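Removed: one protein chain of the complex. Kept in place: all other protein chains.
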Amino acid sequence: MADLLTIKNLRIEATAYPPGEAPRHLVLVDGVSVSVQKGRVLGLIGESGAGKSTIGLAALSYGRGGVRLTGGQVLLNGRDIRAEGAAGLRALRGREVTYVAQSAAAAFNPAKRLMAQVIETSLLHKLMTKEQAEVRAIELFAKLGLPNPETFGRRYPHQVSGGQLQRAMTAMALCPKPDLVIFDEPTTALDVTTQIDVLAAIKEAIRDTGVAAIYITHDLAVVAQVADDILVLRHGKAVEYGATDQIISTPVQDYTQALVSVRRIDHAEKSDAAPILRVQGITARYRGTDFDVLQSITVDVAAGQTLAIVGESGSGKSTLARVITGLLPARSGQITFDGRTLSPDLANRSKDDLRQVQMIYQMADTAMNPRQTVGTIIGRPLEFYFGLKGEAKRARVQELLDQIEMGAGFENRYPAELSGGQKQRVCIARALAAKPKLILCDEVTSALDPLVADGILKLLLNLQAQEGVAYVFITHDLATVKAIADKIAVMYRGKVVRYGQKSDVLAPPFDDYTDLLLSSVPEMKTGWLESVLKTRKMESAGN
Amino acid sequence: MRIPLSALIGLVMTGLFVLSAVFAPWIAPYPIDAAVGKVWEGPSSQYWLGTDTIGRDILSRLIYGGSVTIFVALSSSLLSFGMGAFFGFLAATRGGWIDTGLSRIVDLMMAVPSLIVALVVLSVLPLNLTVLILVMGVLDSTRVFRLSRAVAADIAVMDYVEAAKLRGEKQGWIIFREILPNAMSPLVAEFGMRFIFAVLFISTLSFLGLGIQPPLSDWGGMVRENKDGLVYGKAAALMPALAIAVLAISVNLVADWILQRTSSLKGGRGG
Partner (left out) sequence: MHPLIKLVAQRIALGLILLLAVSVVIFLGIEMLPGDTAQAILGQSATATSLANLRESLGLNQSPATRYFTWLGHALQGDLGKALTNQQDIAQAIGQRLGNTLFLAVCAGAIAVPLSIGLGLVAARFNGRWPDKLISGVTLAMISLPEFVAAYFMILLLTLVIPILQPVSMIFPGMGFFEKLHAVALPVIVLVMVVLAHMMRMTRAAILNVMQSAYIETAELKGLSPMQVIWRHALPNAVAPIISVVVINLAYLVVGVVVVEVVFSYNALGQYLVDHVAKRDLPVVQAVGIIFAAVYIGLNILADLIGIIANPRLRHPK
């Protein structure tokens, strides 16, 4: 079969202009070749910075910012579109190739009705009349499972949910009957339970319209559900290219093997022990609201063990961490730590109480003062709680750096000079420096690439074994929960809906919400999506 | 560190202005108030920039006038900066009724253009240096207040500030060690802008006859003294006007450069 799109030896470069510094030359993509046939789906996968979005946009000969296509060929329907002028490119964009962005909420113009935006391309390229285009849009709305397809297009983007916008964006891409659609992480910004429904809708729409597609994501399990072929990318270079089944079941390259086996940390559950932290009947609301975001929450954390709190955004799981730390005093209920009652308000807690409970944040970037060195960041708790100074402090900082497997030479560096994983490690060291009995981990791995996240989880498990510290591990990701938890609390709309030892919580029979949550974690095998949609009991609320 | 050409020119020019203002009595070729030549003489080897409406040497008066302009502008911008930054940080870190109260007062002060407020106030108060500096400083502190409140509020919600609070740090550490180092660059650039504004403001007031009063004279006053000559083709009024423009542009170039560097120092990026 003739190739619809052939990319040969593609090279993409950019010039970065960091303020106050000399311009830097970057090679984003180097020597990548790939092809897409009519009606097939190609998956592009890689970590952040792998160049996958850049390659996706190259199919439209489009470079963001100062990004330039500097070498190789991009053959679309047999002609090299790198040679096209501005008018030629405008003629192919939206007619032959369309694009679905990661954040539909930002990609729709807030000032225009959805219908006008969905049919704009078809009218611009004079592919159909306004009436025809509207009929087609309504068909697509219905196919993609949008509510009230007849009237959906009259709404403005801010009037519909994130999941619906992502479906509408897909309709917008399919409306002009293009040859190829680029899906750029279309489900990444959505809640886990919503992601699956949108993914299924997209897959069905691709199949029914017979369009070819490039599906870009960082999640191998997701791409395994939709793609026929997969290209694995790293640092702008192709690592492995093959059929989906081959990549998933018999990967050749080390990097692909690591990606496939990611999230397979096995952690044997410890038996229940005496609690270090008891949360009893906590009810809380934010100032100036009249709605309880937490409703009589009761959970225990065993000393030296991990309680995982799992739920979607808006479930109240991060609020619970704020209540435990005292940042948000509870309206009622009691928090007991190591046998004594903690004051609900941070301001009334003793220095030792504060030392015993430490916190690690999701975004290590904003959790460290950019004007302080790693030495100062880790050294401050040593100085503040233990009065360490000079050489003693320096030696202890180095000891902590060794513990987080970073070694020498980092003390005088600033956070901006560290990688994402290193930043999170420094935050862990800062928490450890206080010698706490409990660390609250708020989504600490969700901003990291899968392999880096795995490293952080392994480090946290090791540190628990060495130091006997207990964790409250807040996450939306069940794979992470399986990897690290001893106990699990499932939260939904401010309540704990399921709570117990890991083996009990993850064993049937399930309540409806836990079932939905568990069934929403993509598994690394083809055909999983179809099987799970048949068996689940409840629809996601975020659709 | 690379300094771009425009910033370098700005730095050198600003430096020259400040030096000539400080050493005015030693540099100026003639006394400030002596009629040494004929009325409105053109530039010559004797009077480099010519003479003014009653025959005084313009270059000498420019040098002395510069020290008045720079002194008043610097004093009032220091005042506006100190007041604005103090209250802005206070509002951002304390929040609650302190924040609400201060913000409403500033809203009220900014509801009317500063020049109008200044004119109304100066119709009652005596016109002397202290009053001018106070009025200009207080009026302009509103802008510094808004900026420093916004900058500090942005930083105050950062996780590293929360982490310091959770550690049990005192207010002093949080303001001086966590917030201030990250707020410095935009504030320094803002200081340049406030200084320029003060130069333009005092010059305008003096030009309207409501600023620096004789026998002292600043650049705005010099334009006023010599403006009638312009109709007869005498360019004396343009010399002080040019001085104001060059000083303002020089400081602007420096402030622009600092502001551009800010984004790279704000942190989080670049790694």
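Just so it is clear, A and B label the chains in written order, and each chain counts residues from 1 on its own.
We take it that a contact is a pair of C-beta atoms (placed from the backbone, for glycine too) under 8 Å apart; a residue touches a chain by one contact, two chains touch by 3 or more.
None of these values were measured; they are calculated from a predicted model.
Q: Among the options A:Ile45, A:Leu76 or A:Leu92, which residue touches the chain absent from this view?
A: Per the contact definition at the top, the residue touching the missing chain is A:Leu92.
Q: Quick one: which of B:Ala34, B:Ile54, B:Leu108 or B:Val157 touches the chain that's been left out?
A: Here the residue in touch with the unshown chain is B:Leu108.
Q: Under the stated touch rule, tell me which residues of chain B contact the chain that is not displayed.
A: Residues of chain B in contact with the hidden chain: 107-108, 111-117, 119-126, 196, 200, 203-204, 207-210, 220, 223, 227, 230-231, 233, 235, 237-238, 241, 244-245, 248-249, 252, 256.
Q: Can you name the residues of chain A that touch the chain not displayed here?
A: Residues 60, 62, 64, 89-95, 98-99, 101, 103, 106-112, 120-121, 124-125, 155-156, 158-159 of chain A touch the chain absent from view.
In the analysis below, only the chains that are shown with their structure count from here on.
Q: When the C-alpha atoms of chain A and chain B are each averaged to a single point, how far apart are the two points in Å?
A: Result: the chain centres lie 48 Å from each other.
Q: Please output the residues of chain B touching chain A within their complex, sorted ascending.
A: On the chain B side, the touching residues are 1-2, 158-160, 162-163, 165-169, 177-178, 181-182, 260-271.
Q: If you look only at chain A, which of its residues touch chain B in the complex?
A: My answer: residues 18-22, 325, 327, 346, 349, 351, 354-355, 358-359, 361, 363, 365-371, 380-381, 384, 415-419, 430, 434.
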